[in-house]
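Excluded from the complex is one protein chain; the other protein chains are retained at their positions.
Order of writing sets the labels: A and B. Residues in every chain begin at 1.
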Amino acid sequence: MNPGNYLVLSGLLFAIGAVGVLVRRNAIVVFMCVELMLNAVNLSLVTFSRIQGNLEGQVIAFFVMVVAAAEVVIGLAIILTIFRTRRSASVDDVNLLKY
Amino acid sequence: MDPHLLAAAAPITSTSGGEALTFWIIAPIAVLGALGMVLAKNAVHGALLLVANLFCVAVCYLLQDAPFLGFVQIVVYTGAIMVLFLFVLMLIGVDSTESLVETLRGQRLAATVLGLGFAGLLVFPLGKVIKGQPAAGVADVNKAGGGNIHAIARLLFTDYVFAFEAVSALLVIAAVGAMILTHRERTGPKPSQRETLRRRIESGAVLTPVPGPGVYARADSADQRPALPGGSNGLVGGAPSELGPGGGAAGGRGDDAGAGDAGDGKAPSGPVPATGPGAAGGAAPVGAGKGSGL
Partner (left out) sequence: MTPAVAAGAEGGAVHYAAASGAFSLSWLLIALPLAGAAVLLLGGKRTDKFGHVVGTVAALASFVVGLVIFFTLVGRDGSDRAVSQHLFSWIPVNGFQVDAGLLVDQLSVVFVLLITGVGTLIHIYSIGYMAHDPGRRKFFAYMNLFLASMLLLVLGNNFLALYAGWELVGLSSFLLIKFWEYKPAAATAANKAFYMNRVGDVGLAIAIMFMFGTLGSTNYDHVFTAAAGGAIGHGTITAIALLLLLGACGKSGQFPLQAWLPDAMEGPTPISALIHAATMVTAGVYLIARSAPVFNETQAARTVVVIIGAVTILIGCVIGCAYDDIKKVLAYSTVSQIGYMFLAVGLGPAGYALGIAHLLAHGFFKAGLFLGSGSVIHAMDDEQDMRRYGGLWKYMKVTWVTFGLGYLAIIGCPPFSGFFTKDKIIETAFDKGGTSGYILGIVALLGAGITAFYMTRLFLMTFHGKARWSHEGADAKHPHESPTTMTGPMILLAIGSVAAGALFVVGGTLQDWLAPVVGEHGEADHVLSPTVLTLLTLVVSAGGLAGAVLRYQLRPVDAVAKPDAAVSPLTVAARHDLYANTFNEAAFMIPGNYLVRFLVWFDKIIIDGLVGGTAATIGGLSGRLRRTQTGYVRTYALSMLGGTILVVGALLLVRAG
């Protein structure tokens, strides 16, 4: 088997995550889709690491995970705050900043 | 993705048949999990499907000689982060299911087309480029570094020490930020125990603990009848009617609704005993309780 298959898998997962971000309205689901995209990227990084034969890719994937963790914390806090004031977790309801 | 770069890597390892087998089992599950998450109507289902997907990705890490990341993925992602997601989901309301009717005209179609296009763009040229391109593999590097974890640790604390420090600072900042974001400013004075109690009594809520699930009783009080099947309290026309079975189910549903609507300010009306004028007897103990409570 060719390691390139992991990259194909990664590309598919990323595209699915992107579509999810575009079609879902529940902010938490949107957020989960973003996590999926991040993971897809991580997978490709690990695969690159393997193809290149050094560990830098894994280190970067590690950093991505840490940053993603921080992002999740903040993102969920923001969703919670919005929910508290607007009683809604739909990204479409937050559309006041417009023409 | 650069073919020259790929060509430059020395062909050291070829993948084993076991890895291929595992991959071909894991990869469809991962894709299905991802698709399921996007398509799931219920957010909790979506979260669980994401867990499955992340688990598959973790397996992929393991397959590619990245055990550290694989286990970190399982512990941090499928463990901690997804728990956080579920926690927030529960906090917001699991049953606030989202309508699947698209409100933005053409959004779904455009998203699908663009998503497919993007996937095609990523997959097909890639598949063409990587066909027959062997990989260097990291097994040797791992071995040279005294194992994957040691090797990564060496990198982290030597070459990437500043990035590491910056990221740790970021984590702390994120934690503080989350606290600040979710912190509620107290606008009035902190209510004393006395005021809390008074408010609770004046609201007419049940003072005593609510009976446990699975019983017909709606209150621990002896003068309260159990609910009738269908959730009514059996008070018709102001006159108390006979006790009947099935009140437990109604009470249970009422409790669920109460939990689900925790935030919307509506007090659970089902189990409240003293709602009608005929329930004067029921109200009396409350009044007495009020009197004695003070």
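Convention: a contact is a pair of C-beta atoms (placed from the backbone, for glycine too) under 8 Å apart; a residue touches a chain by one contact, two chains touch by 3 or more.
Predicted model only: the values in this text are computed from it and were never measured.
**Student:** Determine which one of B:Leu21, B:Leu104 or B:Ala144 touches the chain that has been left out.
**Tutor:** Of the listed residues, the one touching the omitted chain is B:Leu104.
**Student:** Could you pull out which residues of subunit A are in touch with the chain that's been left out?
**Tutor:** 18, 21-23, 25, 91-92, 94-99
**Student:** Where does subunit B touch the missing chain, residue by residue?
**Tutor:** 1-3, 104, 107, 110-111, 114-115, 117-118, 121-122, 125, 129
Methods note: only the chains that are shown with their structure count from here on.
**Student:** Which residues of subunit A touch subunit B in the complex?
**Tutor:** By the definition above, subunit A touches subunit B via 1-9, 11-20, 22-26, 28-29, 31-33, 35-36, 39-40, 42-43, 46-47, 49-56, 58-59, 61-63, 65-74, 76-81, 83-84, 87, 89-90, 92.
**Student:** For the complex, give me every residue of subunit B touching subunit A.
**Tutor:** Of all residues in subunit B, those touching subunit A are 6, 9-10, 12, 15, 17, 19-20, 23-24, 27, 30-31, 34-35, 37-38, 43, 46-47, 50, 53-54, 57, 60-61, 64-66, 68-69, 72-73, 76-77, 80-81, 84-85, 88-89, 91-92, 96, 98-99, 102-104, 107-108, 110-112, 114-116, 118-119, 122-123, 126-127, 129-138, 140-142, 145, 148, 151-152, 155-156, 160, 163-164, 167-168, 170-171, 173-175, 177-178, 181-182, 184, 263-264.
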